[in-house]
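Of the protein chains in this complex, one is absent; all others appear in place.
Order of writing sets the labels: A, B and C. Residues in every chain begin at 1.
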Amino acid sequence: MRRQRARGLLALPALGGLGALLAWGFSGLSPFGHFHGFYGQLLNAIALPQRHTTNTVAAVTFDYRGIDTLGEEFILFTAVIGVVLLLRKAGRATPRDVAQDVVSSQASRYFGVIGAGLVLLVGLWLAAFGYVTPGGGFQGGVVIASGIAVVFLACGYRAWLRVSNEEVLDPLEGTGAGGFVALGLAALIAGAPFLHNLFGPGKAGTLFSGGSIAIANWAVALEVAAANLVLYAEFLEQYVMTLVRDTGDE
Amino acid sequence: MAWILPLAVAAPLLAAALLVGSDHVAPEHFKDAIALLGSGTATVCCVLVLLQSERRDVLHWFGGWRPTGGVALGVSFVADPFGAGMALLASGLTLTALAYSWTYMRDAARPYDALLLAMQGAMAGFALTGDLFNMFVWFELIGVAAYALAGHQVKELGPLQGAVNFAISNSVGGYLILIGIALLYGRTGALNLAQIGHELAAHSADRLVVVAFTLLVTGLLAKAAIVPFHLWHADAHAVAPAPVCAVFSGAMIELGLLFVARVYWATFEPVFPGPPIRSVLVVLGVVTMLVAAVMCFLQRHLKRMLVFSTIAEAGAILTGVGLLDPTSLAGAANVVLSHGLLKAGLFLVSGLIVLRLKDADELRLRGRGRALPVIGMLWCAAAVGLVGVPYLGVFLGHALLDDGAGSAGIHWLQPITMVSQGICAGTLLRAGARVFLGWGAAEDELLTPEPEERVPERSAFAPAMLAITGVVVALGLAASVVPGLERRSEAAARRFVDHAAYAARVLRDAQQKPTPRLPYDVPRASPASIAYGAGATVLTIAVAAFGLWHRRLPDGVRRAARRSIGPPVDLLRSVHSGIVGDYLLWIVAGTAVIGAVWAFTLT
Amino acid sequence: MIATLVPLEAPLLVLAALAATGVAFALSPLRQIIVNGLYGLLLVILFVVFQAPDVALSMLVVTTVAYPLIVLVAIRRTRK
Partner (left out) sequence: MSVLAYGVAAWIFCVGIYGAIISRNLIHLAVCLSVAQSSTYILLLAIGYRNHATAPIFKGFENRTKAVDPVVQALTLTDIVVSVTVIALILALALDAHEAANTVDPDELVGMRG
């Protein structure tokens, strides 16, 4: 206890110093609202003519700086593998351990399914139109994963286990993450630089714009949805194990 | 041939995705083949890139977004010999770790291979990238792979503590880097290293640039195990599986130092005066060497001992970077190569020891290694390689560091390095003599007791692991006498520090003057470096002997020694508390102090 | 200089700073995750005001689904 209090006290001057350093450095930034970085302005000017993507942010993430997004997908992919590896040590609850489904009311099932269907639609829409309007593979993927999670939780834990099965999710995750790399390699094979946009820019403001951006976007959506489902599955597994343990204690 | 460059990253990442995707359908042999193929392809690519980069830098713009009008639109990989060499070392060590784990971690879950592959791709990307934010992405990818690799092995407190401290400290280091990146973007509107440098050079350095540089460097030093940001490394390495430690110690730490050099020369060199940066980096390196050497001597857990020896070497490498001249930089690069191989070899040996003797504690293992003469010889050979004996192991690197420090007029630096090297190598030899020969006392109150650790039972095909380990150690020992390496590394260092040529190559696609073809020879060592090697050897033997038989010293001497150096050593020990809150406090305080020093000296 | 700020930004920033302080000093994890949800939603609004709808959406899905789910499970699992 004394140790923590001492640490809390010592942290004050240290953080004061760091905060002062940060504030001193930040004060060298141009005033809020007066940013003149040419990189962003240039991209705002050329992304639409070059790629026909009305959402410049998507053009940046999937095309101009696509390699960052590839790394980002692998951060998620790797972290989920890591979480699985760490949590599996604690063992797994099997369907037999769960005496009954968490959800038993018929009404809540119907509501759950309808609500989740809407969520799923929103997710698909977000993912599909990511390079036209706000949204994209990541946001859509997370929403799709939550939609699926809600559907199956509403139908009961056993139904959830059927879909959160790693034999289903692992191939999807691998396809999403590997698909992005394969897209980059396809450009190399075509004799262009890695992740070069292979297709024509298409018609601006529609789903048929941006060329390879659409494919990269869907690869990300697939990867993110699968990775999130694995993540939810592992953590829900922990939750169910807690329930099992608690009922065992009583 | 620049198209090979992205393969160093793409091949292992694709292999990782395939491994996970095919986990439940493909036969085991297929998956093993995928893992080794992905890792091997990337390693071969790194070799080709290294050969190609010998004469001029290899440049690849992702997506084909070449700069227009001098403005970088996309992300570039730029392979100079050091970047390519670092990528090769990281890839090669990961390939080694995968091959070694093929039997050692046979019972481990399949994701283990995928994590190693992801880490390999990320390390190669980190070594090759020419873009600041792209570096941050690979930094985080290395991190997330490493946390899980460090923590997954056994269900015990030690590994978890190590992985937790690693994850938290490294993340905070990442935040510092990201704030630095944001500041530089706010000032220059650029993310490419050369471009940022170009924009900064238009004005003199002000507070924003100083703070951004401080945050970038401290974040990278946290990855590079420099005092006072090193604390979590000891916890994390001591518990990770041996082949993973080999990658951590042999490549991951050094990557942070490579990028400190990269960010200085590619971006900040034109705006900052050298001396304040030199002073801070050299002082940090010296403190790191001394602290880590003392801590190394106090360990009885073999892997923890190896980590502190790595940290001491990281300090030496930092002085090489921090002297800010090409000769020292070439020395640092050579130390990275030879030390990386030797330390990886030592960790692999420690894996064999754990496998055969079910323990990693020097005192408990006393004499039990007598039945394992080959393993013992490998351990001692690698330890001797770390001493600096002329023409062996780290000798070439330290000889160049010696030259660099001498021409910078810092003559006190090499004796300190020698002491640090001697203590660390002596400690390793002490452990070798105790374990494999049964020399020395069975009890030693000087050494830090560690909790009893349950070592996971596993069966493995030891001959293959032994052969792999032998190859790595032999390569490390031979690193000083590779024909032509010395001249090539010096030429590479001169190219590395040429800011203007780098910027012209990246931003305007100007052709560099190709480095002339160099002879394949091994230049004679200078008398000064021979003297350094001899001194380090004597010191090593003395330290090893002291460690084994210090109880035979007269009582009066021992009591006096305990009174004088006991309290500071205890203080040092208590700093390595294993508590993550303390570590964060050190990171914050260290950043504030370094920032304050540079705030007053750089503007 | 005051005129350069869109009126909404200043109060939102102050609220976010207060909420973040609340999160850091919340003692029980359960209370913390509730305050953190509030903080996340404030950031979502702030990002909309900052003209970053993509980021706001990202923050929204993370703050309403991913964080609460995993953190609540962790809290439940580690309850003594």
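By definition in this document, contacts are C-beta pairs under 8 Å (C-beta built on N, C-alpha and C of every residue); 3 or more make two chains touch, one makes a residue touch a chain.
Remember, predicted model here, so these are calculated numbers, not experimental data.
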- Query: Can you list the shown chains that the absent chain is in touch with?
  - Reply: A, B, C
- Message: Just to verify: which one of B:20, B:58 or B:137 makes contact with the chain not shown?
- Response: B:137
- Item | Touching residues (missing chain, whole complex) on subunit C | 1-2, 4-5, 9-10, 13-14, 16-17, 20-21, 23-26, 29, 32-33, 36, 39, 43, 46-47, 50-55, 58-59, 62, 66-67, 70-71, 74-75, 77-78
- On subunit A, the omitted chain is touched by residues 3-4, 7-8, 11-12, 15, 18-19, 22-23, 26-27, 29, 31-35, 37, 39-41, 43-44, 47-49, 54-57, 59-61, 65, 68-69, 71-72, 75-76, 78-80, 82-83, 86-87, 89-90, 133-134, 136, 138, 204-205, 231, 234-235, 238
- Sites on subunit B contacted by the missing partner chain, in the whole complex: 133, 137, 140, 143-144, 147-148, 151, 155-158, 160-164, 167-168, 171-172, 174-175, 178-179, 181-182, 185-186, 189, 191, 234-235, 238-239, 298, 301, 304, 448, 450-451, 573-574, 576-581, 584-585, 588
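Convention: only the chains that are shown with their structure count from here on.
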- Task: Would you kindly tell me how far, in whole Å, the mean C-alpha position of subunit B lies from that of subunit A?
- Result: 32
- Centre to centre, by mean C-alpha position, how many angstrom separate subunit B and subunit C? 38
- Message: Taking the mean of the C-alpha atoms as each chain's centre, how many Å separate subunit A from subunit C?
- Response: 18
- Message: Touching at least two other chains at once: which residues of subunit A meet that condition?
- Response: none
- Item | Contact set on subunit A toward subunit C in their complex | 31-34, 55, 57-58, 126, 134-136, 138-139, 142-143, 145-146, 228, 231-232, 235-236, 238-239, 241-242
- Item | subunit B partner contacts - residues on subunit A that touch it in the complex | 3-4, 7, 10-11, 14-15, 17-18, 20-22, 24-30, 35-40, 42-43, 63-68, 70-72, 74-75, 77-79, 81-86, 88-90, 166-167, 170-171, 173-175, 177-178, 181-182, 184-185, 187-188, 192-197
- Note on the structure: Per the touch rule above, subunit B residues touching subunit A in the complex are 3, 6-7, 10, 13-14, 16-25, 60-65, 71-75, 109, 111-112, 114-115, 118, 121-122, 125, 133-134, 137-138, 140-141, 144-145, 147-149, 151-152, 155, 179, 183, 185-191, 206-212, 214-215, 579, 581-582, 585, 588-589, 591-593, 595-596, 599
